[in-house]
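Presenting subunit A:
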Amino acid sequence: MSTTLAPDLAPQADVARQLGPDWLLPVREAALAEFSRIGWPTTRNEDWHYTNPSAIAEGKFVLAAPDERATGERRTPTGTAAHGVTVAHLAPYTFGQDWPLMVFVNGRFAPMLSRLGALQAGVRVTPLAEAMREDRDFLEARLGTVARFDEHAFTALNTAFMTEGAVIHVAKNVEVAEPLHLVFIADEQAEGTISHPRVIIAAEPNAKVTVIESWGAVGTPRHVSNVVTEVDVASGATVTHLKMQRESAAAFHVGTVQVNQAKDSHFVQFTFQSGAQLMRSNIYTHLNGPGCGSTLNGLVLADGTQHLDTQTRIEHVAPRCYSRELYKGVLDGEGHGVFNGKVYVHPEAQQTDGKQENHTILLSDRAQIDTKPQLEIFADDVKCTHGATVGRLDQAAEFYMKSRGISAEHARRLLVYAFAADVLETIENEVVRTGLEALVLERFAGVVV
Partner candidate 1 sequence: MLKIDNLTASVGGTQILNGISLTVNAGEVHAIMGPNGSGKSTLAQVLAGHPAYEVTGGTVTFQGADLLDMDPEVRAQHGVFLAFQYPIEIPGVTNAYFLRAAYNEIRKAKGLDEVDPMDFLDLMSDRLKLVEMDEAMLQRSVNAGFSGGEKKRNEILQMAVLDPTLAILDETDSGLDIDALRIVAHGVNALKKPTNATIVVTHYQRLLNHIVPDHVHVLAAGRIIKSGGKELALELEARGYDWVLEEAGLATGAHA
Partner candidate 2 sequence: MSTDIEALVNREYQYGFVSDIAADTVAPGLSEDVVALISRKKDEPQWLLDWRLKAYRRWLTMKEPHWPNVTYPPIDYQGTSYYSAPKSVKPLQSLDEVDPELLRTYEKLGIPLNEQKMLSGVAVDAIFDSVSVGTTMKTELRKHGVIFCSFTEAVHEFPDLVQKYLGSVVPYSDNFFAALNSAVFSDGSFCYVPKGVRCPMELSTYFRINAAETGQFERTLLVADEGAYVSYLEGCTAPKRSTNQLHAAVVELVALDGATIKYSTVQNWYAGDKDGVGGIYNFVTKRGKAMKGSKISWTQVETGSAITWKYPSVILQGDDSTGEFYSVAVVNNRQQADTGTKMIHVGRNTKSTIVSKGISAGRGQNSYRGKVHVLPKAEHARNYTQCDSMLVGNACGAHTFPYIEVENKTATLEHEASTSKIGEDQIFYLKQRGLSAEQAVSMIVSGFCREVFKELPMEFALEAQQLLGITLEGSVG
């Protein structure tokens, strides 16, 4: 069963209705209705001014594998495989660690490639499809409560068509020792498809958990990943979300992360974006309780004709919260970077402390950056700053290196590495940090570590 996603969704309603479960139907209908109302975003929409998603809208992508056996998971003489994806293909994404792991191949959960055996007490990690069947009460109370789809076309689509994904629930006071890792891999069989994974992360009061999302590819399939991650951080809890997006150079990736934070909670996120021909990352956090903090950092590396767009919106709803943002971009080839960050301080959010930075360097004549760091402030007792720079490498450092005999080109490459590594240093997880540092060093300084 596969259907083209036309802008007019009327025929799509039937597809959505058959996805089940029945209790979710009214939500799917509402999401379809919202999508029909607003349609695909265009560059006339202020938040899409610099990014044109028409290639997705007009790409005639079909819904990925609603059939449950579609991954064709099987044992082979050399190990487990799903479609053409084997354990060996996962290696570049798993940091050589045996952390709890859920693997999705072409949008479909692959249990045999996954590793959910020995989870710590108080931690539940469930495939979304299973949770929809067997855990209605929990899901009904959670699903869509954080990720609102009004005025958000891609979230509406995800809500209408989601069947796969992960549900992570950490009980009160539980600190999860190892990161929980979600790996999404696409191979040639994803060609021409669109998938709508949904990840739900719920941390109960004072819980602490790190969730890693890795997105990768075998080969260069042209497909769409439209993922929605909703995170509910209860009072005193800390959720760390690390997302590495290294999808195929022909892929389209739309990722929306929505976060609700209760009092004294923390949300820490890092997004590493180097894949996809067109990537749009929406990160929306609501600081709903007093005394909480959000730290959103990221690194964007573009070349070829990649278009990588990061949007953040931090809503300071409650008083005495802080937010920190540091996004860096290194753009080469005809790469086009977009950063659109908004810090919104509600009238009640006194003593807000907000800091936002966006720094970009352009390495080639055709690379381009559009950046829009915005503040909207309605409370008077606040300390909010933002800063943006384009094109600044440390001239003194370059001269210093040259004076020590390093060639100009080499010095510049090292400085680009240093520029990027600076933001990687904010990643607390040492394995992920050093893994990404090695990737970046190889990319810019040609050094394999």
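The rule is simple: contacts are C-beta pairs under 8 Å (C-beta built on N, C-alpha and C of every residue); 3 or more make two chains touch, one makes a residue touch a chain; residues count from 1.
As a selection rule, all candidates are chains of the complex that A comes from, given by their letters.
Note that the structure is a prediction, hence the values are computed from the model and not measured.
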item	value
Of 1 or 2, the one touching subunit A somewhere in this complex	2
Touch list for subunit A against partner candidate 2, complex	46, 347, 350, 360-365, 367-392
